[in-house]
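The structure under discussion appears below in the form of structure tokens.
Just one protein chain is left out here, and the rest sit where they should.
This part shows chain A:
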Amino acid sequence: MSTLEQENHSNENRRITWEGCSVLLDINDGDRLVFSRLTAGSIVKIGNKNYPLQPLIGCPFGSLFQVENGANGPCLSRVISTAEVSNDEDKKECDLKDESRDNRALIDNNTAQTLTGDDIEGMRRQGASGNEIVEALIANSATFENKTSFSQEKYRLKKQKKYAPKVLLRRPFARRFLRVDTLSLLLSFANVTAHSDVLVVDMIGGILTGAVAERLGGTGYVCNTYRGDSPSSIEIVRIFNFGDEINKRIVRLPLADLSAPPNADSKDMELLQASGSPVSMEETTVSSKDGRPTTETVASKVHKAAKPGEKASEDAIKLWKENGFSSLIIAAPEVDAWGIVKEPLATCMHNLQVEKMAIGLQITEPWLREYQCNLM
């Protein structure tokens, strides 16, 4: 491995943001996730305010930001986290004394809060930080004192989300997308690793293609194949933040071009579309519960770079025709109800069995359960 290649690998694993990179913004503890590209001009909208993303450039992933009043209005500013730790300890202490309190005396009307919207705007203008506003709201809440510490915490959190939103800077990784359990199983069963050549049929917007490319780390190829002449969209790949090294490894090719005999004229290939492709027999198919991930993209100017999903080179096609791919992964979104998903899988498995084309066949479905047990 040359040193140049090594540098590129560490590049793909950068832990500090740079101008032009894609990031995932986690707003208020997972309330909203926004994909953005960090440029001098890009912004994120929280509530009814726009915040420039400029201050996020050059910060480590994992950094936390809060809203502060800058010279030019509200802006995002990095939080020093030591304060957060001591906060947690305070919380523990008050946990102990709250047993006797409950909310039976609480009256649900709007008079509990004496601060008005105008008061709050006034504080803002005088340069109060979001946290100061939250504290003022608490101090002026007639009922806060009588709430259980659990509801106090809830109240604080609600106000904090509104007046002092927090933004966590995240790396966009494949696992941030839906059905990570299914996706991870696909990548394992398909034996995706550096230097493999993976053929994919990605009908879920590029999640699969991106996830495979992530594992290839700028080696091998992920080739997206499709029937007919319009490739399926792999728009989501853009969000993965890949550098040129990885983007170059993401290519597309119509199935017809793969199925054609090596010396056929590529113009005549459409007819051969449905014939068997010379790929390896390992086939893993999956449906995603919801093919459309809920992502928001903040548009900004795109920088000149290698584009993912260019047509595969003649050299690569030739090699694949000679040697095959190391695996094939097909991912289609769930069309309808439960039963319908498995029908194509069952049919596929049955055909492979009957025609003795493959061994070790299985249809599996992962089942992910999350437990809430951290806040004891």
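By our rule, a contact is a pair of C-beta atoms (placed from the backbone, for glycine too) under 8 Å apart; a residue touches a chain by one contact, two chains touch by 3 or more; residues count from 1.
Methods note: contacts and distances are computed from a predicted model.
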item	value
Name of the absent chain as recorded in UniProt (options "3-methyl-2-oxobutanoate dehydrogenase (2-methylpropanoyl-transferring)", "E3 ubiquitin-protein ligase RNF181", "tRNA (adenine(58)-N(1))-methyltransferase" or "Translation machinery-associated protein 20")	"tRNA (adenine(58)-N(1))-methyltransferase"
Sole contact to the chain not displayed, among A:Ala164, A:Leu216, A:Ile236 or A:Ala332	A:Leu216
Footprint left on chain A by the chain that the document does not show	1, 6, 9-10, 12-13, 15, 60-64, 78-82, 84-85, 88, 171, 173-175, 180-181, 183-185, 187-189, 191, 193-197, 214-220, 274-275, 280-281, 320, 322-326, 342-343, 345-347, 349-351, 353-354, 359-374, 376
